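All protein chains but one are shown in place.
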Amino acid sequence: MKYALFLGCKIPSGLPAYEVSTRAVLGHLGVELVDLEFQCCGYPARNYDRDAFVVAATRNLALAERHALDVLTPCMCCFGTLRHAIRMMTEDAALRARVSRSLADDGLVWSGRARVQHVLPLLAREVGVDALKAAVRAPRTDLRLAAQYGCHALRPSEVTGIDNPIAPTIFESLIRATGAIPVEWPRRLDCCGDPSHEANAPLSGRMTRAKIVDARESGAEAICTACPHCHLRFDAAQAAEPAPAVRTLLVTQLLGVAMGLPSESLGLPHAESQRGVPMSWS
Amino acid sequence: MSTAHPEHYDVAVIGAGLAGMAAALFARERGLSCIQVGGSGGILFASGLLDLMGVHPVVERRTWHDPFAALAALAQDEPDHPLARVDAASIRAAFESFVAALATTGLPYAPLGEGNCSVLTSLGTIKTTFGVPRSMAAGAEALDARSPCLLVDFRGLREFSARQIVATLADHWPGLCHRRIEFPGSGAAAELYAAHLARSLETRDVCEQVIGLVRPLVGDARAVGFPAVLGLARSADVHAAFEAGLGVPVFEIPTMPTSVPGLRLQAALEAAVAMCGVRRISRVDVQTLAFAANDDDATLELGDHPNGGRGERVVARAVVLATGRFSGRGLVADRDRIREPLLGLPVTQPPSREDWHRRDFHDPAGHAIHRAGLTVDHAWRPLDATGTPAWPRLVAVGSILAKQDWIRSKCGSGLAIATAWSAIDHLARELRATASG
Partner (left out) sequence: MSPALFQTLLVASLALCALGVAWRVAAWFRIRIGPDARIVTAWQRVRRVVVLVASSLFGPRGLRVLGAFCLDALLLRRLFANAPWRALAHLLVVSGFTLLVLTHALAPLVTARLVPGYQPTLEPWLFVRNLLGAMVLGGLVVLVVARWRARSRMGLPHRPRAALFAALLGIVLASGFLLEAHKIASPRAFHRMTDAFAGAADPSALASLRALWAREFGVAFDVHTDTVAADVTTAGRRLHEEACASCHAKPASAFVSWPLAKMIAPVAGTLDAVSADAWLLHLHLLACFAGLALLPFTTFLHVLAAPFSLLLDAAARHGTAPARPLPLAARATRRGLSVDACVRCAMCDLDCSVATLARHLDNRDLLPSHKLVSTRAAANPWRWDAMLRDARARADARRAADGAFLCTDCGRCTDRCPVGLDLADLWDAGRHDLAAAELPAPAAWVRQRPAIAWAESLANAGDRAALDVIDASRAPLAFDRRTFSRCVQCQTCTNVCPVVAHAMNADPRNAADQGVDLTPQKVMNLLRLGLPDLALGSRMVWDCATCYQCQEHCPEGIRVADIMCELRALSVQRLAAVRDMAEPS
């Protein structure tokens, strides 16, 4: 398995632990990662100018295509955005013509060959739950985790297709493979609130807090995330508190810890989020 | 896409309404590998009540307390009706199995009795049904006994007015009274929506607050009724909390579609299907369905892959067509005729468009268009133009079938579940035979 790693904009500056742990875990599992000169996936531009958004997204895909690689991203927003761009390029011939002209200025061509994958289904399906179980050295039977599927990788399912959108199971299977216990929580498929934050911070805050309360009441001690937006949003919502009601843990960190990789290679214990909420998992 | 799932399946179910879901569950129960394609959005129009047979004959609007007696009468009067071809024992077994599957995913139903129940609706009417969710059961009992009952509604939840229900039933049920409360934290909202209230009630804090607001209002009431908003994913827990907190039986009243019970049913069925190992592909249409020359298997070509690549292909030894009627596009009404879009199977229908509808929309006999559909043989196989089965192991189930008017007969769920059961039964035996032979 070899992929071009698409980190997006949020991870390098806001959540470097996710990059570090992704490389560590995937390296350990034999997935080869290549770094290309990617730019923003275009997510914020989608609200601004449709053509500009598709040009930005498709440029990245064309770049991967030039290197004959598929794209793998740890960010769910990037994943969904790139997939949406593919759909739009496939469905709208006029758009495709306009975008192709723009890309040609940079000497790039898009023919739809580069596929887009996210770290979660890669681990749960391509690597496989059985292989993960076999790689576990230190099962974390002490951890009760709430799996955060997020929105942009799960829905709309005709674009994203990572699992059943109404009753997904791959994240819980993955958590179980590490020995940890996934909790059932009613709001598990709800949005974390991050996309609404710029437009309406109070509303977004309520969305985030509702999930945190729900996770806690369902007995989870941490929310296991697979997207920097969700992760940072949960941290930001609890930043003002002396101790967070529910911690956040990246799926790659969970796996790394269970596979016995050293903490430093996973961004732990200095895994401080943007707001300095420390996490220690000794 | 994933390579972890086998490309070959025993059964491919096309359609994810009640019939398709039932077929998938029953197939797995019989040990058959199964793939299911299609969106389950149609289930959102369900009320949560499982009808078996409520009205027969349709034109007389005669309701029955005993659905099996109704079915017996139906078998005599309309031997071609799909439900006439399934025996009572099978129907009962199908329902028990279906309801058991729902219970495992946190959506328990009241034990299936010998007869139909009468259930209060949010319009103040009384509906006859067979399977009642546990959260609604106490309402059926209270209605039977006409016991003093409190109905509670929420300011802002415009689709449900306790006062209107009480007014509508004033003569039939004098012991009914109504109160309105303010849903916690909703002061700023002019209009509320059932699903949001339901999700909100799954938070301990809110649940306790609402119980606290209602408790002093209970008085002499021997049961308390609410609009169907007691939880979404954890409805059993929320219902139990309400009963414990109020000290009396609590029941939900089904609301207009799309309703919370519909959302629950969709979630429960998707979960049940996932749990029993059905490979599920939603929101992708089947582009083509082709049968192998030697009749060994069928190949389904699915719509465009989400990654923009070629559509996925699936091979199955049997196919269940559960694509429903017009809203789900299982049947398509053109200007002059009705057709079945996937295979072009002949559709039994009125001779011309003029005969589709009667003049009066509310004509008690219903409209001929609703009885159009696929005609099947004893093994549920749709017939082609020559009158023989289109393919040895292609079956059609549910509302796509001809010669039934499920809306007026109040037999929608029964039609779906019973025909799915019987069809899978036939397929299972057929597949065993061909496997060993």
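General observations
As written, the chains take the letters A and B, and residue 1 is the first residue of each chain.
The rule is simple: a residue touches a chain if its C-beta (ideal position, glycine included) is under 8 Å from a C-beta of that chain, and two chains touch if they have at least 3 such contacts.
Just so it is clear, the structure is predicted and the values come from calculations on it, not from any experiment.
Shown as candidates are A:R23, A:H118, A:R140 or A:R155; the residue that touches the absent chain is A:R155.
The residue from A:A210, A:I223 or A:A237 that touches the chain not shown here is A:A210. Within the set B:L50, B:A194, B:A390 or B:C411, the residue that contacts the chain not displayed is B:A194.
Where chain A meets the omitted chain, the residues involved are 8-10, 12-14, 37, 39-40, 42-53, 55-56, 59, 84, 92, 94-95, 102, 151-152, 154-157, 165-166, 189-191, 193-196, 198-204, 206-207, 210, 270, 272. On the side of chain B, the interface with the absent chain consists of residues 39, 41-42, 44-45, 183, 185-196, 199-200, 257-258, 263, 283, 327, using the contact rule stated above.
Note that in this section only the chains that are shown with their structure count from here on.
In terms of their C-alpha centroids, the spacing between chain A and chain B amounts to 36 Å.
Put simply, chain B touches chain A in their complex at residues 1-2, 4, 40, 199, 202-205, 231-234, 266-267, 270-271, 273-274, 280, 282-284, 303-309.
The residues of chain A lying in touch with chain B in their complex are 83, 86-87, 89-90, 112, 115-116, 121, 125-126, 128, 156-161, 164-169, 184, 186-187, 210, 213-214, 217.
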